[in-house]
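This is the structure, below, for whatever I ask next.
The complex appears here without one of its protein chains, the remainder shown in place.
The chains carry the letters A, B and C, assigned in the order they are written, with residues numbered from 1 in each.
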Amino acid sequence: MVDERQLRDTVKNTVSRDDVKYVVGYKNGTYGFQVTPAFAFSAEDADKFIFSPLCVNNLAVYPMLEEKLPLRKGEEEDTRKIGLVVKGCDSRAIVQIIQEKGLKREDVILIGIPCTGVIDPKKINAKFPHQTKTVDVKEDGEKFVIKVNGTTHKISRDELLFEKCKHCENPNPVICDILIGKEVKTSKKENYEDIKSLEKKSLEEKWEYWEKQFEKCIRCYACRDACPMCYCKECMVDQLSPQWIRRSVNLSENTAWNLMRAFHLAGRCIGCGECERACPMDIPLTKLNKKIEKDVKEMFDYAPGIDAEEKPLLAMFKPDDSEEFIL
Amino acid sequence: MDRFVLSKEKTPKFITEIIAKYNVFAPVENEGITLFKQIKNPSEINLEFSNSKVPPKALLFKQTETLFKFTPGVKGKIDPMDTNGGKTVVFGIRPCDAKSFAILDHVFKGDYEDPYYLTKRENTILVGLGCTHPDVNCFCTSFDDGGPVSAEYVDVLLTDIGDKYFVEVKSDKGKHLTKTMNKLLIPATEKDGKKKNEVEKKAVDIITRHTKTDGIVDKLDKIFDNPFWKNIAIKCLGCGTCTYLCPTCHCFDIQDETTMSEGARIRVWDTCMNPEYTLQASGYNPRPERMNRVRNRVYHKYNYYPKNYDIIACVGCGRCIDNCPVNIDIIDVVTEAGEVKV
Amino acid sequence: MNTNPYQPWLATIDDIQEEVGGQRAIKTFKLVFQDKNIQNDFNFLPGQCTMVSLFGKGECFFAISSSPTQKGYIEVSVMKLGKVTSALHECEPGDVVGVRGPYGNSFDVEGWQGKNLVFIGGGIGQAPLRSLINYVVDNRKEYGKLDVIYGVRSSKDLSYKQEFAEMEKRKDVNVHLSIDVEEEGWKKFVGFVPAHLLRVKPSPKNSIAITCGPPIMIKFVIQNLEQLGFTEEQIFTTLEMRMKCGIGKCGRCNIGNLYVCKDGPVFSYKQLKNIQGER
Partner (left out) sequence: MPKEFEPNIIGFLCNWCSYAGADLAGTSRIQYPPNLKAIRVMCSGRVNPIFVINALQQGADGVLIGGCHPGDCHYERGNYLARRRMAVLKNLLEYTGIDPRRVRMTWVSAAEGKKFAEVVREVTEDIRKLGPMQQFKRENKW
């Protein structure tokens, strides 16, 4: 369990610093199991901050969403830092962005949370439908404790955990300035079971699977906008000349978009699963991202978002990289 | 309005008869989500849904629509499209989604009639399904008209009253559809009517989330420059899911697509949440910040639209709330906007 | 007439006038509808706009820069900026484009009869004003005193040179040209348009001021007009937005509840003051 009082105090101290613009964390949402990003501009804003297993959002996206509008006469650029509450995966996003020079380390203050896994909103909403009032979820060992309509339910973690959390190798922040509580120990190992079982299928079966998924896509690009790593100034899909991917929504363009989105995250995706969570059409996007993550690990012995000093995967090479496919 | 009942046993027959004469679109379970798709057999339908993921507006205002074909280049020729899509029935549409068509009509009619939407609209009969189990974020009762089991905007409304459906035939289109079905449709008794009212009341009571829409138009006029909007918008990711899945959002982009020898001008849904939406060729953007864009979405629905057409462009389906990845909740936004001190 | 508002009529580029060269080049295209009936039925008033398309490139919304008194064709002046305008600049006489319209409202040419008119244009913003100026000049005796204030960056950026030369010869039109930065051989005013306006000092009495140009110029022109005593009902401007449909459906050109394509592009300053919205 995260000590919320310590969290709030830390946020208060951080936001009170002169060199901090605001701190982003979590607060209760407007209904049911919703938790929503919260922005503290002053110490009292921190009072509503929480951390529970419902805090799924990857807040690393917010420093990348900062709008840099043209300065007016006499106006100076606001270079103050942004404070962020980060879990293990979120901190990896920040590391990766720093590695790519999208951010400088000193641009952010990271309040680290040792994370024991978060709940998949889809699973919990299916289990307890129609919750209009805000519901609290607590942890108790290997169970989640959920109080709904006066009754307390104890439910095993495995039943509600996000799939990505079940095999998370980095529950503790990879970098942070202040850690709330103690690091958690983990022996979890990513086994890529889902990926392997899909890999084993025939080409026809694989296409049949993905065709159905890509056909659903409505190309809202929520996957891109929710992703902390998708921070290009102009996304290639918004480009008009050359227009690589047409605007019309059909299987061909949808496939091109989904493949390119996945490829652009090769060696960069840190597996927070925000794309899939944001996707309104329930396309299993992490299955694409994880596949590349697995390949990259096997082929190049590389994992993104661990070391900010390392060079990005596709911007470097080893002379002896495998080339068995080359004629 | 004519009232009948239709036994559940005979419902497949009822649907089969419609399929024989019309293109029928109905809610279908598709890879984990419910969508309106064309069906050939009543067994494909899934009526146990609360709201389809994509609103049925997509059937009349298609996400990708060809406006006309042309020969590309500077010696161009135009090849017009046939806008008639054939006689269609949308089966199982929710009263809220049906209301959205009444709202969209205002935009697509007017000085310049949109033939693509209007021809489809004219040729489409809406067979609604009363919403007996509204979802957590449904708030259709917050508006002056409509409601979970309202027949106001459909041609025929079916309401599940236990072992049968209560059938209300609302319009001429509805009469035309049902007139040959007298073997299936039995005139409703007073008891059936009572039962329907009970079901309706129950459905209305399930809806516990409300927003205050009284005086919202005037109120929004007063708080345009209020910092409130910045606070609402700061967590917005600009993903646009809210607009794509909104049954009343009607914005679109027009693009030319070509091969070497053929081309077409198409229109596709667009979203005002994307900064490119208003970006001018000169580089100037009148809505440069997320605040501008989020505010525009709310104002478009709750201020601009009522000013122009005297109806709020929101039906309370709750899709934008359900699907927002950061929990921007229009119920709360509107309620809080009403409470902002000026 | 076809009833599909999205489908343009074919028009041939009859003539192309190179107004300005360089990075942000401006050309004026003279367009003639292929169908004579369409040409005759295409009735517009100064201030109205048209949607011009190149098949395969896309559509753009332009103010009609010719006057309705010039029969048998319409003209649009286009600055080379984006994808479509760049492609248009590659076109040659004889090429075919699509045209639909006319769209939007217009200047109140009837209501302004008998009044003195002050035109204040900057850069490409002169295009819609040119339509009105030519209309007024062609109906000269219906209007009072005419002042045309037009400013550009340098003498090279001056559009409609020929027309201005002819207008300057007339005794019943006062032309005031200016450039932003000093240049050898330029004997007229040097400075920004709002400053030039103060120097010309038109009287607000029985006058209407019409301005069009970059947003920042409009802002200061309006300030200076008010300083000269013009009321908000006497000031008019025409606006621009990114547009796709031109008929108030695609949603992007709204200022508050008004659509620039349908309810504009001509707005009085009084109207603008009272609508809330981004522009």
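One rule holds for everything that comes next: a contact is a pair of C-beta atoms (placed from the backbone, for glycine too) under 8 Å apart; a residue touches a chain by one contact, two chains touch by 3 or more.
A quick note: this is a predicted structure, and the numbers were derived from the prediction, not measured.
Judged over the whole assembly, touch between the missing chain and the shown ones holds for A, B.
The missing chain, though absent from the display, is touched by one residue of A:77, A:158, A:301 or A:321; that residue is A:321. Checked against the full complex, the candidates A:136, A:183 or A:199 give a single residue touching the omitted chain, namely A:199. Residue-wise, the contact with the chain that is not shown comes from A:256, picked out of A:145, A:256 or A:306.
Between the chain not shown and the residues B:60, B:140 or B:266, the one that touches is B:266.
Interface with the hidden chain, as seen from chain A, comprises residues 198-199, 203-211, 214, 236, 244-245, 250-253, 255-256, 259-260, 262-263, 266-267, 288, 291-292, 295-296, 299-300, 313-315, 317, 319, 321-323, 325-327. Mapped onto chain B, the footprint of the missing chain covers residues 66, 69, 257, 259, 262, 264, 266.
Quick note on the criterion: only the chains that are shown with their structure count from here on.
Distances from each chain's CA mean to the overall CA mean are smallest for chain B. Note: centroid distance chain A to chain B, computed from Cα atoms, is 31 Å. One simple way to say how far apart two chains are is to compare their mean CA positions; for chain A and chain C this gives 49 Å.
A separation of 39 Å divides the Cα centre of chain B from that of chain C. Annotation for chain B: residues 253, 255 touch two or more other chains.
Residue numbers of chain A whose C-beta contacts span two or more other chains: none are found. Across the complex, chain B meets chain A through its residues 30-33, 35, 53-54, 63-64, 135-137, 206, 208-209, 231, 234-235, 237-241, 244-245, 253, 255, 257, 266, 268-269, 271, 274, 276, 288-290, 321, 323, 325-327, 329, 331-332. Interface residues of chain C facing chain B in the complex, by the touch rule stated above, are 2-8, 10, 53-59, 81-82, 85, 91-92, 95-98, 215, 240-242, 244-245, 247-252, 254, 256-257, 262, 276-279.
On the side of chain A, the complex with chain B involves touching residues 29-32, 34-39, 57, 61-62, 65, 67, 69, 129-132, 212-213, 216, 218, 220-222, 224-226, 238, 246-250, 274, 277-278, 280-282.
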